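Quick notes on the structure that follows.
Note that one protein chain is taken out, while the other chains of the complex remain in position.
And now, chain A:
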Amino acid sequence: MQKISVLLFLAWVCFLFYAGIALFTSGFLLTRLELTNHSSCQEPPGPGPLPWRSQGEPGACWMAARFSRVVLVLIDALRFDFAQPQRSHVPGEPSVSLPFLGKLGSLQRILEIQPHHARLYQSKADPPTTTMQRLKALTTGSLPTFIDAGSNFASYAIVEDNLIKQLTSAGRRVVFMGDDTWKDLFPGAFSQAFFFSSFNVRDLHTVDNGIMEHLYPTMDSGEWDVLIAHFLGVDHCGHKHGPHHPEMAKKLSQMDQVIQGIVERLENDTLLVVIGDHGMTKSGDHGGDSELEISAALFLYSPTALFLRAPPEEPEVVPQISLVPTLALLLGLPIPFGNIGEVMAELFSAVEDSQPHSSALAQATALYLNAQQVFRFLHTYSAAAQDLQVEEFHRLNNLFSKASADYLRLLQSPQGAEAALQTVITELQEFLRGVRAMCIESWARFSLVRMAGGAALLAAACFLCLLIAQWATSPGFHLRPLLLIPVAWGLAGVVVCAGLLATTELKLDPVVLGAVAAMGSVLHILWKAWAGWGSKRPLAALLPIPRPVLLLLLIRFAAFFSDSFVVAEARAIRFLLGSLILLLVAQLHWEGKLLPPKLLTIPRFSAPTGPSRHKGTHALGLGVGLLLCIRLAGLFHRCPEETPACHSSPWLSPLASMVGGRAKNLWYGACVGALVALLAAVRLWLRRYGNLKSPEPPVLFVRWGLPLMVLGTAAYWALSSGADEAPPRLRALVTGASVVLPRAVAGLAASGLLLLLWRPVTALAEATMGAPRMRTVLTPFSGPPTSQADLDYVVPQIYRHMQEEIRGRLERTKSQGPLTVAAYQLGSVYSAAMVTALTLLAFPLLLLHAERISLVFLLLFLQSFLLLHLLAAGIPITTSGPFTVPWQAVSAWALMATQTFYSTGHQPVFPTIHWHAAFVGFPEGHGSSTWLPALLVGANTFASHLLFAVGCPLLLLWPFLCESQGSQKRRQPHGNEAEARVGPEEGEEEPLMEMRLRDAPHHFNVALLQLGLKYLFVLGIQILACALAASILRRHLMVWKVFAPKFIFEAMGFIVSSVGLFLGLALVMRVDGAVSSWLQQLVLAQQR
């Protein structure tokens, strides 16, 4: 099996996962571009002068203000039927007395007594019905989706144009009291604010009582133009008890009293708005799109008459965002730029001069302004993004031009008939509703089909990994048909799908095409597996994972479905990792490999294989060391915001933020010490296996380039931590250095990696091997090997011959210089390249983190070293393949990657991303380029994923590396006394170490493939669990706060990991190829 087909196969499996992720994401995370344009008073929304009755009045903007003040009472989760008047009892129907019915009696009274002053509407919220999204909608008039592209992830502040912004720029005083979500959304916008924490869902009263304490005094003081009170009690009561609980009745009665109190204090120029931001389900939750969740109450009241007609029998249904343009025009403000709501025209009928014509004209004017603004937004948006439907867009365009022409014509002839005005109103309304429908179509709907398809694709890919990882070890396994047939199927699927789409003239969606290709290609293998299932394979054989590891993976899988466990994942993952390590140690003991058998009184019947027993003695120490490392790394933790009692580690902040000079210096010393220790450890390791003596360029780079990198990093830290203390004369120098140093370190690392790719063989070449005294190497071959097969056969022979040669010379010279070492160099040639690459990668990544995280990186290297040793203790050396990496090794590796993600100070939520990483080496910012800062921040966030994925092949290599320990230990005493060398080990063969892998190239490739597939499987079930959790719990309270960010981070982590894995495997194969050509050169040199 060829290397290239292994890589291609892995790339195909990755493509399956990517297609699944993309399909799921396109159905789950609805995206929308956020525009930062603003409406302003001076600038009318459309061409031409402002229409009728808009100019000349003081304080008028687009339209004259009708109210100067507004009281907005926002009762969280005020479902429509909570406010619905209780109808007179219909005889025959059983009387229903639910705790939430008819408790808002004051609304009912007002509606009965002053029908022209008040109106109750059923407002329809757009999903997602979570409070933050609703607040965004209620102020911007748009349809916020979970990810608004272009939004600032560092804070939740709204960047789009919104009512609050318009109010403040018009100089109105906005007073807020209630839910502190507003603080994040509108930082610094309020003239006076009383925020209360919304965190504790079980607390029904703190927020409401806090508001009530301030509400009436503020109202009486008159120091406000807009007063917003956001009550949370009803929502929390729903979450805690559900709507059918007596507590809900109490809460609603309390709200009723509040409204009553406000109504008594209202003046004539004031409008009262009582609104629920969303409803709740029968269990009191919200977030989804069911009828109960999206129907909320909207109540308007003013002491002056508002309406011409009495309210209809059944309350009208209006979209929730209609409130935004309505309020804006009523208050004499411009409508926010991105609004797509439709004004509630009824409110603009002039009541005083009750002429039907003028009131209709007023309504038409409001609608016209609204339509102009929406039209302007639509044009700006479609110029910036392509996600609106073209045909519908054109239809709406035409509709708008017709309606506006009609309106302007009517305006020219003021005596026009009322009927004509009504037509214009209808046209404008049709346009506005059309726009809204189009936007909803493209922005605000979960696509369950896509979500299910994505999840199915992910599951199929996971299953495929499992299947192929198992098939790979069977003797008659050939990769090429497995690769070619799916590709053919996938292409066929794409062609058919594209043809279908072309005939039906639908837009070609690359996501769907990719998913169809993936589905098509995976179907073949699944079908084959299904066919082979019944006949040969029992079910148990399909689950080759050992049972304890399977249990662990299941627990990990299930933990993604609980928001508590996702929030506490940092602790949970340490617990699972610790359990796995103890399990490994216990298993070693159980198998009798932990302690030498002489300790045990009863001799083993099943004697364990020879070499592994010697390594086992340290396993206990390794396990304890690992647990200690994990615990120490756990000291660097950042607390999720959901656990207020927890305190984040102070060590995650950069040194520059520290105050004490002495402590700062000590910490700085510790950080530099960690760097030096890391460097020393890598050099020591290379020296131990002899690779440091090679004259190859990468080794020279390790010897000289790495210390330079350490020096550069230390200097950069010194500068950045003390930048403010620098004397003014040196300031320019310091800024210059803080630009140059990180770039220099990154450049050094890149050049080191390139060197490594160019000459990856770190073994001693001609110095020892080019000696002319060699005998003929190959008996069956004469002449240079012609094909790869020849070479595969020849090369191991050369290696053995070299060993014999060395041994022969050793006997002659009785010296043990670099000659013995040469064998080790070749024996660790793969892992030396891997370790060098990892170190070179780690340094720039480390530079992106805060200084003290370097200690975590040291721990990372230490604990992966310990883990590799522990795992190697449990794996017997197979001499000629098939080689396998056990599942527990792969699982532990993946768990450790996640654990390091947390201990480097990350959390899977957007506000905790380390944004400062974007400024390492670019203190002045990046100008307009976005990919570079994104790359830097991404590298910072997914550093551990990348390192562990690249280092994954070490899992395969390490057991072979550990083979040398036993023999070397026995050799050491003899090194000093050369006379005593005539021992029993004289006849023993030198350890082949990693050259065993070269001896069996087919098995080597299969093992690499299997390793890649297993790692992808372990990562794949994580992303599958995230996707399933996000889709099943899409109504959950925490879906946008916990599950959706977790899914995004996990998906990004998966992509980074898979790329890293691919690179790591490619590096091993590059080394393999280089070793082949290196040995080939030796052969050629010999024959000359």
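Here are some notes:
By definition in this document, a contact is a pair of C-beta atoms (placed from the backbone, for glycine too) under 8 Å apart; a residue touches a chain by one contact, two chains touch by 3 or more; residues count from 1.
As a working rule, contacts and distances are computed from a predicted model.
Name of the non-displayed chain as stated in its UniProt record, restricted to "ER membrane protein complex subunit 1", "Phosphatidylinositol glycan anchor biosynthesis class F", "Kinetochore protein SPC25" or "IBH1-like N-terminal domain-containing protein": "Phosphatidylinositol glycan anchor biosynthesis class F". Only one residue from A:528, A:589 or A:743 touches the chain missing from this view: A:589. Contact with the chain that does not appear here is found for just one residue of A:482, A:627, A:737 or A:761, A:627.
Among A:287, A:578 or A:1020, only A:578 touches the chain left out of the display. Among the residues A:307, A:565, A:651 or A:922, only A:565 touches the chain that is left out of the figure.
Contacts to the hidden chain, counted on chain A, fall at residues 202, 555, 562-565, 567-568, 571-572, 574-575, 578-579, 589-592, 595, 599-602, 604-606, 624, 627-628, 630-631, 634.
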